[in-house]
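Data first, discussion second: the structure below is written as structure tokens.
All protein chains but one are shown at their positions in the complex.
Chain lettering (A and B) follows the sequence in which the chains are written, and residue indices restart at 1 in each chain.
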Amino acid sequence: MIKKVFIFVLFFFITQNYYFNSYAVEPEEILTNKKQEILARKISKNIRCMVCQNESIDASSAPLAKDLRILIRNKIQEGKNSEEIYKFLTDRYGDFILLKPPLKIITFPLWFLPFFILIISIIYMFWPNKKSKKT
Amino acid sequence: MINIIGNFSLWLALCFSAFQFLNSLKKNNNSLIYLNKIAVNGLLICTLISFFSLMYGHIVSDFSLTNVFQNSHTTKPLLYKISGVWGNHEGSMLLWILILNIFNYFIFKLYNGKNLRFVSKILETQALIIFGFILFTAITSNPFELMQELNENGLGFNPILQDPALAIHPPLLYVGYVGFSAAFSISLAALTLEDNSIPWHTYMKPFVLAAWTFLTIGITFGSIWAYYELGWGGWWFWDPVENASFMPWLLGTALIHSLITVERKGILQSWVLLLSILAFLLSVIGTFLVRSGILTSVHTFALDPSRGIYILIFTAILASYSLFLFGLKLKKNPTNNYLSFFSKEGSILFNNILMVTVCFSVFLGTIYPLLIEAFTNNKISVGEPYFNATVVPIIIPAIIVMGVGPILSWGGVNKSKLFKKVFPAILSTLIMTFLTFMFYQSYSFVGLIGISLAFWIISNNIIMWFKKKEKLSIGMIISHLGVGFLILGITGSSVWQQEKIIKMKLKNEVKIKNYNIVFKEIDEIKGSNYLALRGNFYVYNEKRKLITILQPENRYYPITNNFTTEAAIDTNLIRDLYIVIGNGNINEGWTVRLYHNPLVMWIWFGAIVIFIGGIISTNNNLTKMKSLRK
Partner (left out) sequence: MNKKLLILPAIIFSSILLVFFYLLIIDRDPSGVPSALINKKIPKFETKSLLTEETFISSDLFNNEITLVNFFATWCKPCRDEHDNIKKLSNEGGLKIIGINYKDNNEKAIKWLKELGNPYTSVGIDKNGSIAIDWGVYGIPETFVVDSSGVIKYRHVGPITNKIYNKINMIVSAIK
């Protein structure tokens, strides 16, 4: 049981570790430094296109999406890290622009409730405190 | 003329549904079946007439009907004129109603000498549901409204929706949703049952299986369309409408498994009754989210808050009625024993808990922005990163258990014997995973997890197949195999995708993976209702042999003033080669995007195999149900 919990926590951190295909990035936007481009893709995947329905700026051909993609790459080249870039964008556009909801008190239920329900259910159903009757 | 026939039959159907409801309430047995026969047949005939009247209007391009004017055009090919009937809100409601009444007819056929009250109760609840949907359609979304003035032609139809996969996608999904309505009604009938000899689960299982099976293939065609048509390379976006179809599917998966424990061991009965209620309620809430205008999504139909209020009230009535009944009528089940984790019932329960948790995550993620908006001044987004982070970690243990669950015995297993049984599968998994990594020469942790899970399932099920134990259901083995293939495809295409985005002039060449692609020419072509710029890309392998010619297009539809890009895709079992042509001109060249997506075919192949397994199981359970007549 504890092992299972540990594995869950571990898996929380391995969601993204590879180079994402982008379906809207233009050739002239792509940075020559591969590491920087990967970081740009990673951040862009998390930034919502404000004028589209539920797309990231990496997948949208809207002009604002392109502006933001270029802005992010400029900031990466200036040496800013992802936290600073996210702060820059949320200062102007609010938390709405993040596709991954930030961890704040108001989003605690969103992030922890499913996990909590899972643990409670498993413990309730499988904890050997009832009559142990092998049918 | 056609609108009078269509509208009249719709309102007449409403009367028949009220008649069925009132009739089924009666305790008097004498004419119950006969009167319900009139109601059920009347409903079916009326809705058939209504539906086909609308279809007739679309086929002959009768633009006096608002629905035809807004959604059709004379230049649309016939297939899409037909599918255009359900490609809009009003027409799709009519399709939903038709399928509801077809299922209603099948429920009526369940009457045998012994189950009068039971089936009547099912028909009573169904009548209530049918009444609600017809009333909604007739009043707020009537497809037979007339135009004030007659136009020569219609407003055309969105060109990206003119696709065969998309044409078939709604009818398949609706069979799924409606099937869950039948399970809902059976659940309520079971709750009010006085006669304990009626095996309500034997009646419920084929409906749940059919619903789940068609929901699976419906969702699959939606994804196939998105991948091949939209040019975004993706097939699942965690869009609210997609989530609305995924949630009932998850609960349906839980249901088809826990129904087995009800059948064989009589346990988890109240759980199954609750699940079947929730599955349908989620379908209706999904309908609400999509058609009320409360949120925006790529899929939403016309936005209209008044429709939303109606559906909300309808949902509230259904939910309070069913959940209240559930709380009230639930009988205390004597078996509340400890379940061992290492037993068949334990693994099924584990699966159920995980499916319900994932469903809860998806539900929470979908409505959370609305909750935040209602209670604070802020707005947040809950997008793909959230769903990937919460759903994927939970699916993984579910898949692990799924590999070994079918061979666990009821009541518990000997752990060392189990290990011996499972050892060949473990070995096979390790070998196949190793070979795959050698082939792709790309090492990633996520890829490792995905591939080993896929081969874990595939190995276990192939071994089960060859051992040919009669006890194991063939439908189950096939469906589980399908899941293995599906995971293989999902992992391969997510983890090992490659891209090349460059500007290409004519005669330029580019290399991706071990393919050489030459941009040979560009031409202008004319389609039935569009003009297009088409690129011709010659694809060569390492030995300079021509494999295929890919022709992506940029299309312009003059009627709707729409631009779309048509991706050109070469598919085989190993990989997809995907080319999209963007903007540009002869001097500077064009933006060309090339993608190499491995194992994509396995996603669709796996899903179709799941579907086939589902059909087989549905058929087997239908036979079981029919044998109740004797």
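Here, a contact is a pair of C-beta atoms (placed from the backbone, for glycine too) under 8 Å apart; a residue touches a chain by one contact, two chains touch by 3 or more.
Predicted model, so just to flag it, every value in this text is computed and none were measured.
Asker: Which of these touches the unseen chain: B:367, B:413 or B:532?
Answerer: Selected residue, touching the omitted chain: B:367.
Asker: Based on the whole complex, identify which of B:326, B:341, B:437 or B:465 touches the chain you can't see.
Answerer: Within the whole complex, the residue contacting the unshown chain is B:326.
Asker: Among B:294, B:392 or B:430, exactly one should touch the missing chain; which is it?
Answerer: Hidden-chain contact among the options goes to B:294.
Asker: Which residues does chain B use to touch the chain missing from this display?
Answerer: 270, 274, 278, 281, 288, 292-296, 303, 305, 308-309, 312, 315-316, 319-320, 323-324, 326-327, 330, 367, 370-371, 373-374, 377-379
Asker: Touching the missing chain, which residues of chain A?
Answerer: On the chain A side, contact with the omitted chain comes from 50-51, 63-64, 67-68, 71, 90-94, 96.
One rule holds in what follows: only the chains that are shown with their structure count from here on.
Asker: Could you state the distance in Å from the CA-based centre of chain A to that of chain B?
Answerer: Centres of chain A and chain B (C-alpha means) sit 26 Å apart.
Asker: In their shared complex, at which residues does chain A touch chain B?
Answerer: Per the stated touch rule, the residues are 4, 7-8, 11-12, 14-18, 20-23, 25-28, 30, 45-46, 48, 53-56, 59, 94-102, 106-107, 109-111, 113-115, 117-118, 121-122, 125-126, 128-135.
Asker: What residues of chain B sit close enough to touch chain A in their complex?
Answerer: Going through chain B, the ones touching chain A are 231-234, 237-240, 265, 296-298, 336-341, 346, 349-350, 353-354, 356-358, 360-361, 364-365, 368, 372, 376, 378-386, 388-390, 392-394, 396-397, 410-412, 444-446, 449, 495, 497-499, 501-503, 580, 582, 591, 593, 595, 597.
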